[in-house]
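Only a portion of the chains appears, each positioned as in the full assembly.
Chain nomenclature is as follows: A and B, assigned in order of appearance, with residue numbering initiated at 1 for each chain independently.
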Amino acid sequence: MTAADADEEVAADLAERVRDGELRLYELEDHTDADTAAMARRLLLERETDADLSTVGDYSFDASEASGTNIENMTGAVQVPVGVVGPVRLDGEAAADEHYLPLATTEGALLASVNRGCATIRESGGATARVLKSKMTRAPVFRVEDVAAASEVVSWVRANEDRIREAAESTTSHGELVELTPYVVGDNVFLRFGYDSKDAMGMNMATIATQEACELVDAETPASLVALSGNLCTDKKPAAINAVEGRGRTVSADVEISAETVESVLKTTPAAIAEVNTRKNHVGSAKAGSLGFNAQAANVVAAAFLATGQDPAQVVEGSNVITTADVRVDEAGNRSLYASVTLASLELGTVGGGTKLPTQAEGLDVVGVRGGGDPAGTNADALAEVVAVATLAGELSLLGALAASHLASAHEQLGR
Amino acid sequence: MTAADADEEVAADLAERVRDGELRLYELEDHTDADTAAMARRLLLERETDADLSTVGDYSFDASEASGTNIENMTGAVQVPVGVVGPVRLDGEAAADEHYLPLATTEGALLASVNRGCATIRESGGATARVLKSKMTRAPVFRVEDVAAASEVVSWVRANEDRIREAAESTTSHGELVELTPYVVGDNVFLRFGYDSKDAMGMNMATIATQEACELVDAETPASLVALSGNLCTDKKPAAINAVEGRGRTVSADVEISAETVESVLKTTPAAIAEVNTRKNHVGSAKAGSLGFNAQAANVVAAAFLATGQDPAQVVEGSNVITTADVRVDEAGNRSLYASVTLASLELGTVGGGTKLPTQAEGLDVVGVRGGGDPAGTNADALAEVVAVATLAGELSLLGALAASHLASAHEQLGR
């Protein structure tokens, strides 16, 4: 009997025991290694449903690398097609020159679109990008007796920011508390903690540090902690507080494109693109009651997140993007298109979470930002700048396509 | 020379030609098969960057299945760990009894959390779920001369809904136009088209049908089409119009859980969970200016989307979820927890897009909803109901954990 056969026998036996109610689905790792446990689950599911899970089971990493760290009840892996766009040419503070960017998606035409935007940007000498803010937030909610107590707690917090910082930072070697804002609603006190989490996306760090700080507040004031997250963070929900104040990185990118380049690459004019941007991204989004004033930022953010091991649920915040597009005329009367994107709350990292998985780490390597930066934070800054420029590329290309009226036909050809 | 060696040689040559500027990155499929083209891109990237792309290159499907349909500039695939939760027990209209649900994520503790919620629901006899609305929308923006013309166009559209429907539906064998709402802002006329797209997510269908309808409007009225999407759709942006009026499926799920079950499975009380829900999901989200009044809906939606081939950028709309949690007392004085989730704009399908890729199709098979339903639309309805119940499970588990104060410690153990 080969080793593989032996594993399969173990797996079959475990699947049987789950079916018989002897074991629970999540207990399999207690009885075998992670790969065999995943196999057992596939066997179970294949019997309970009509599924054939052979490709899900065909993954390229040790299950033990992911199981328990990134996933529970693991059965295998989903494979999402990945491609590459670029090079993205940019003048950033952390990233410069040229970077390729991998994008993973199943939406036909997306990479072609972004790539066309990248070409437009390259043709214009590159985009400029800047990280304007950087902080990961966590906002616990406390219960107090009444608004008088709420007011006291707020005063205490303001007077004891040093002690709170000390408590929070005692839990982390690299995180720094950079913001602490109290909000009161009746007998609820919310404290929004913001941390510089360097190259980590920072949610776990922020959660653990905030937990420690909460214990201090809970002990020293009349406030009682109700929930470590009180939704003013705001994590994975569309929320104005993120669009206004930022979360993760707030990053802008822009480019100025000559009328000639707009014409030759995008087959339209600066004025036509500016008009589409105004009517669609500004007026349309305004009328929709939107927090996203852009064409397809989430497409680029989602694809970049998947390819580099970020949390796809944070695409929600990643869509808080304002795109601007205006015609500029220089003193000689030459017309150009100035376009920008500002991503208010781009939450990403180059360490931790999904970034360590093999295909995702390879994605970070393509950009050149795997692991911690030197100085700390610069790898995540660089990734944010590159993603911002790719988002700009996606906007330029889609606005251009709309201006030139071929959205539907492009989909007819490429989508399905 | 083996076939593999031959392919590698071809790939190396193509990579060389791209580097030399003879070919562009996206032209490789014109010169070789899709797998070799992907290999060529990997070789190029490996040389241009420090990346080793061996695991990205280790995918389990023919590149030709994805390349050009789901992706351009393909280099391989990203592997995202997938696990399974459930069985999800529910009384829906399209789904009933029990379903397993695959979830793909890299966020430790997520599946454990959802699974604990599923157990709570099973213990309570299952959840109830209903799809309340179903339509995929597209909202072009037209330019008119002034508000008098805008008013005329609106009148014409209202009077000619039949002709518009005929035009739109001429492009599709299965889609039906079920909504057509005009909105005016100055010299902009937006028409929000809503289609019953059956088992398809429906964006491509809606785009193509709307394009045809727009040509009619453009020809018969003073309105000129500016952009096929005017952001009142609203696709992949957080927008109140989706939260209020819905997009894709609007689906609710709920469950009533006895105090005993809350105590035994979630280690807390109905009142404590209701309090967390009020302070965090209602008051906190209200204060944050949010369109998402929930704890972690996007986590579940994102993970289910990845595992079943949906568009992860549409997690944005998937986060428009309101969670309610209240204590109920029956006539005998027995207390229970009533909890519900309402997903206003869950956009998904069981045909088209990423659903055909092998690992994703296997995911749909696990749920039992691969391909078109009978009658049409019921597979996507069923998937929506199952995802809604899983979202409810995630809410119950996280609210319970917060109520029992172990969020941070759970992360310390499971996350990294």
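Quick notes
Assume contacts are C-beta pairs under 8 Å (C-beta built on N, C-alpha and C of every residue); 3 or more make two chains touch, one makes a residue touch a chain.
Everything numeric here is computed off the predicted structure, so don't read it as measured data.
Here 2 copies are displayed; the structure file describes the full homo-oligomeric complex as 4 copies.
Methods note: only the chains that are shown with their structure count from here on.
Distance between subunit A and subunit B, defined via averaged C-alpha coordinates, is recorded as 16 Å.
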